[in-house]
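For this view, one protein chain was removed and the others were kept in their places.
Let's turn to chain A:
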Amino acid sequence: MTGYGTSGEDAMTGDGTAQGWDTGLDGDVLVVAGEKFTSRLIMGTGGAPSLDVLDRALDASGTELTTVAMRRLDPAARGSVLDVLRARGIRVLPNTAGCYTAGEAVLTARLAREALGTNWVKLEVISDERTLLPDPIETFDAAERLVADGFVVLPYIGDDPALARRLEQAGCAAVMPLGSPIGSGLGIRNPHNIELIVEAAGVPVILDAGIGTASDAALAMELGCDAVLLASAVTRARRPGLMATAMREAVIAGRMARLAGRIPRRRYAEASSPAIEPGAR
């Protein structure tokens, strides 16, 4: 291991298409709990200025799985994010955003299952309002209870390889380490830990939180993550639709680069042209 994403053991060898291009992605699907997804970009819905903007951004992103939060019903609310997802045929992934304890998260997940008819949940238990960093103790507690209750649990965690392993052993269907704090746009602050999580994981690793721009999403995939979840980077961009397109392409490019296998980093140059024979000049 000489740098990010150099282990290509799982690389596919594409046979190329009719045009002779090796896309490497034919038949390359994300599988979570037995469900297949062609897109490896999971979208959040927070931060969009309107449902219309969100709708166009989701369409441009090509996402097939998108998170929603559960909140008290507002009788005055017009339109629903659920209508947008249903019209686009996008699978809904409820989260437990806003929960500070395992008990709150378990109740929220159960309400989401009842309201939305899905036993999938992005488990999110935060420790404090300022950092929104996930609380590992409460998260693990909630994960065990939700797995026992028949949920497909996708926990949002810090970039902690030990916790990721423990959550997988507890029966979680994926692990979702952060790149950096939610909404910070700081990118992937500890790529080495993300690599360690990827190396050890037997379930999908979904990079969640902190993505600021397309290169962050590409790096996540180059590091070997199976998918990327982002919201603010798109919904708060000056042009959400354009950024959604950039993210879609970045995730594809990063996945291709991962499968292709990057060259090792070297300290010195290695000539790419044949050496000139002595006296030929």
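Quick note on the criterion: a contact is a pair of C-beta atoms (placed from the backbone, for glycine too) under 8 Å apart; a residue touches a chain by one contact, two chains touch by 3 or more; residues count from 1.
Just so we're on the same page, contacts and distances are computed from a predicted model.
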* To do: Match the chain absent from this complex view to the correct UniProt protein name in "ACP S-malonyltransferase", "Probable chemoreceptor glutamine deamidase CheD", "Carbon-monoxide dehydrogenase large subunit" or "Thiamine biosynthesis protein ThiS".
  => "Thiamine biosynthesis protein ThiS"
* Asked: Out of A:A97, A:V198 or A:L259, which touches the unshown chain?
  -> A:A97
* Pick from A:A60, A:A112 or A:V125: which residue touches the chain that isn't shown? -> A:A112
* Structure fact -> Of A:A69, A:L133, A:V147 or A:L186, the residue touching the omitted chain is A:A69
* For chain A, residues in touch with the removed chain -> 44-48, 51, 54, 67-73, 75, 77, 80-82, 92, 94-95, 97-98, 103, 107-108, 110-116, 122, 124, 231
